[in-house]
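Complex shown without one protein chain; remaining protein chains in place.
Moving on to chain A:
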């Protein structure tokens, strides 16, 4: 519509109509830009801004400039450990999601249609059930007085701690986020034309070489997308570590939640958020560059 009108006025005036050309080109970008501005950029900038002010028990933000939150977060061993715990947890969860999710995605993409449907259903189903509901299900099963331990106690006379430790948090997060790797891997392998691997074999590559140079290489964008999702979400996870972890399984996300909601210390929570965001972005960038340089992935279609 707009294009037609522009052309028309352009003809009428006999020279390019600058304003409507400009509108034509940039107007479609306005809604996404507005979305980013209001839901991402302004909140983040505001959070960064208030993280430089003192907390006040009465007014929450005192508006006296300070770097104390950052000093505390970066130099206090407790907070250092907490950042390290979050990063390590995210790396481990991402790694396991890749190790389990890639073969699963590959299987789904290459198996018979019936098995593919069943497997896809099995992967999608958990996504339909909310995380909290699922985790409560696990708690019923694995708690100290849960189903499994009751059976163990009755049969063998002892119980084991299946919940409230780092292992249960790790396994829980892997369970929750695995589909986020499986699905993009599946879809990127599915998109590879059937004849590429035979072509590679015909040109002298054995099965493994053909897989690596063709299938794996062409599914890297999907794998990369999936891992970044899992990593970012684990870095920011609150609910799963809270429900499945013990007192020491404190993530940066839980710290933000505790400071902001329970402590009402918005400036401190904002500083935690700022550090978390910077760390996450930096690590995603490093991972992305590494894969790009190592694998020669230069284009993202």
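Assume contacts are C-beta pairs under 8 Å (C-beta built on N, C-alpha and C of every residue); 3 or more make two chains touch, one makes a residue touch a chain; residues count from 1.
Simple rule for what comes next: contacts and distances are computed from a predicted model.
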Legend entry - Protein name (UniProt record) of the chain left out of view, among "GTPase Era", "Molybdate/tungstate import ATP-binding protein WtpC", "Ferrous iron transport protein B" or "rRNA biogenesis protein Nop56/Nop58": "Molybdate/tungstate import ATP-binding protein WtpC"
Legend entry - Residue of A:116, A:134, A:159 or A:217 in touch with the missing chain, whole complex considered: A:217
Legend entry - Options A:59, A:112, A:195 or A:262, residue touching the unrepresented chain: A:195
Legend entry - Contact partner of the left-out chain, one of A:31, A:77 or A:204: A:204
Inset, instruction - State which residues belonging to chain A touch the missing partner chain. - result: 193, 195-196, 198-207, 209, 213-214, 217-218, 297, 299
